[in-house]
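Here the complex is missing one protein chain, while the rest keep their positions.
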Amino acid sequence: MTYSYFPGCTLKNKAKDLDFYARACAKALGFQLEEIPEWQCCGAVYPLASDEIATKLSSVRALKDAKAKGQDLVTVCSACHHVIKRVNDDMANVEEIRTKVNNYMSDEEPYNGETKVLHYLEVLRDVVGFDAIKEKVVNPLKGRKIGAYYGCMLLRPSVTMQFDDPENPSIIEDFIRAIGAEPVVYPMRNECCGGYISLKDKPMAANMVDQIMDSAAWKGAQELITACPLCMYNLRNNGTKEGLPVTYFTELLAEALGIKEEVQA
Amino acid sequence: MSADAKLAQQIREISGVDTRKCMKCGRCSASCPAYNEMDIRPHQFVSYVQNGNVEALMNSKSIWKCLSCFACVERCPRDVKPAKVIEAVRLSVIRQRGENFLSPDEIPALLDDETPQQLLASAYRKYRK
Amino acid sequence: MSIEAKNENKEFKPLIVAFCCNWCSYAGADLAGSSRLAYPADVKIIRVPCSCRVNPLFILRAFQKGADGVILCGCHPGDCHYSTGNYYARRRMTLLFSMLDYLGVENGRTRVEWVSAAEGVKFSQTMNEFVEKIYSLGENVRLEDLRCKKN
Partner (left out) sequence: MQRIGVFVCHCGTNIAGTVDVKRVVEAVKKEPGVVYAEDYQYMCSEAGQQKIADAVKNEHLTGIVICSCSPRMHEGTFRKAAEKAGLNPYLVEIANIREQCSWIHKDMEEGTEKAVILARAAIAKVMLNAPLQPGESRVVKRALVIGGGIAGIQTALDIADAGYEVDIVEKTPSIGGRMSQLDKTFPTLDCSSCILTPKMGEVNAHEKINIYTYSEVEKVSGFVGDFSVDIRKKARYVDMDKCTGCGLCQEKCPSRKTPNEFNRGLNTRPAIYTPFAQAVPNVPVIDTEACIKFKTGKCGVCSKVCAAGAIDYTQKDEIITREYGAIVVATGFDTINLDKFDEYYYNQSKDVITALELERLMNAAGPTGGNVVRLSNGEHPKNIVFIQCVGSRDVTCRGKSYCSKICCMYTAKQAMLLKDHYPDVDVHVFYIDVRTPGKNFDEFYRRAVEEYDVDYIKGQVGKVSEAENGRLLVQGVDLIDNRQIKMEADLVVLATAIEPNKDVRKIATMLTASIDNNNFLTEAHPKLRPVESPTAGIFLSGVCQGPKDIPETVAQAGAAAIKVVGLLAKDKLVTNPCTAQSNPLFCNGCSACEKVCPYGAISYEEQQVMDGGVRENRRVAVVNSALCQGCGACTVACPSGAMDLKGFSNRQILAEVDAICR
């Protein structure tokens, strides 16, 4: 199976490892990620206002490219996933946006939200299957107590994201089990970490990070994993105290599949 | 139509939110992780717009505190989407008053080695036009 | 509907016949009325006991006599007062409409819609949509009964 792949700006830069591991693991698990040529930054936040069109175009271009190839579009970064999935939903269901975007792009074939947008984790769950992953794990992460940090963008709004139960998700916990570790469920795992205010309002972000870290530590987590480069940055850097270590889920997957060193090399 | 009413109408249009649907239950404010940082609270945004008092919202620091985490949208039993109202006010402030919350000059000081591109991209989207 | 279409048909007053089953849709139309949910006066309703009472001939006759659109409303699938009438109606109309399309009466001029007695809003919405559609299609070609053709 080959997917169109939208890495996003951060994965080309500060979150290179999220990207490398994702690609390597895909290969190891038997699916291909074909990077969309000349993709443009998704904008990092979904344009909520109903009159914003220009800010949706980069997502639509990527979606159209995938449609032309007849591929599903896969993302790893939570923010990219959130933006592209919601724009795709607009193109499928919001007449006004669809018309304006298509008029603006004035291509011959209008885009009506045909492309299926998948997060890498959804591919693992729904296509590869966590049981199949378990079988391919050569280096199970036995004894490691890992807390899943979902954040907001993968889950909400659930009507559009359709990712998991927004209040009691389980996909990353199932993933943690598949790689041989023990998931730790803690109350703050789906609360916002305050990532994007961390540029201008460090104290507020710090407060939120501390709450998440405390909650996970109290439940016995020894480390956290995330899919979001912004959450990663915020959780790692902006707490007031020494928090739990945070890694990308793809890194642990590579480790369990026994390909981490290879990728690093 | 008075200037206030016009402004409120504009917020309704930009946000696509029908503020009349709100039944004032407060589940948005009960869910908001930024509640204590805000001077005007999520449920008040909806009712201020309904009452045509957008001026106060535009001067509120809450618009820079909302995290767009969609907890309010997720749990609203009336499908009102308060986050969209807040976003619309924020956009109005930026578009009309040109009041950018972030100036390029201050950016270098805000960066550190780890700052992801995503953070800058989103800050530009949220704080400037 | 495009702006051009609107101008073109400035004087066009469509004639629309709506067949409504007595139990659900006619009651839905009554509810639309008692809720004051407006729809254009171009729609004229004929009451039938059940959507399955509507003989394709009635619809052909309407088009023959100059109707620009015909809509058939019945109870929702599973809710028919007579258990299964609306299923028959659905099947018959599917065949009829494809035949009409072949004859040059576009698919947009015919419609089957399920409207319950509680769906005044839906009734009015449906009628508004349908009338708008007919406006966009413009005046209909008149079906002629060749048997009656002189010369």
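Read from first to last, the chains carry the letters A, B and C; within each, the first residue is number 1.
As a working rule, a contact is a pair of C-beta atoms (placed from the backbone, for glycine too) under 8 Å apart; a residue touches a chain by one contact, two chains touch by 3 or more.
Because the structure is predicted, anything quoted here is derived from the model rather than measured.
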Can you list the shown chains that the hidden chain touches? A, B, C
Out of C:54, C:73, C:105 or C:134, which is the one that touches the chain we can't see? C:54
Give me the chain A residues in contact with the hidden chain, please. 159, 165-168, 187-188, 218
Of the residues in chain C, which ones touch the absent chain? 15, 17, 22-24, 26-27, 29-30, 32-34, 36-39, 41, 44-50, 52-58, 61-62, 65-67, 75, 78-85, 88, 92, 116-118, 124
On chain B, residues whose C-beta touches the chain left out of the figure: 21, 23-27, 29-32, 35-36, 41, 43, 71, 75-79
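Operating definition for what follows: only the chains that are shown with their structure count from here on.
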Among line, ring, star, complete and other, the chain contact graph is other
Considering only mean CA positions as chain centres, point out the chain farthest from chain A. C
Let me have the rounded angstrom distance from the C-alpha centre of chain A over to the C-alpha centre of chain C, please. 49
What whole-number Å value describes the gap between the mean CA coordinates of chain B and chain C? 46
Please report how many Å separate the Cα centroid of chain A from that of chain B, as a whole number. 24
Touch list for chain B against partner chain A, complex: 13-16, 33-34, 37, 64-65, 67-71, 73-74, 83-84, 87-88, 91, 101-102, 110, 112, 114-123, 125-127
Help me check something: in the complex, which residues belonging to chain A touch chain B? 8-10, 13-15, 41, 43-51, 55, 77, 79, 152, 155-158, 166-167, 191-192, 194-201, 204, 208, 229-230, 232-233, 236-237
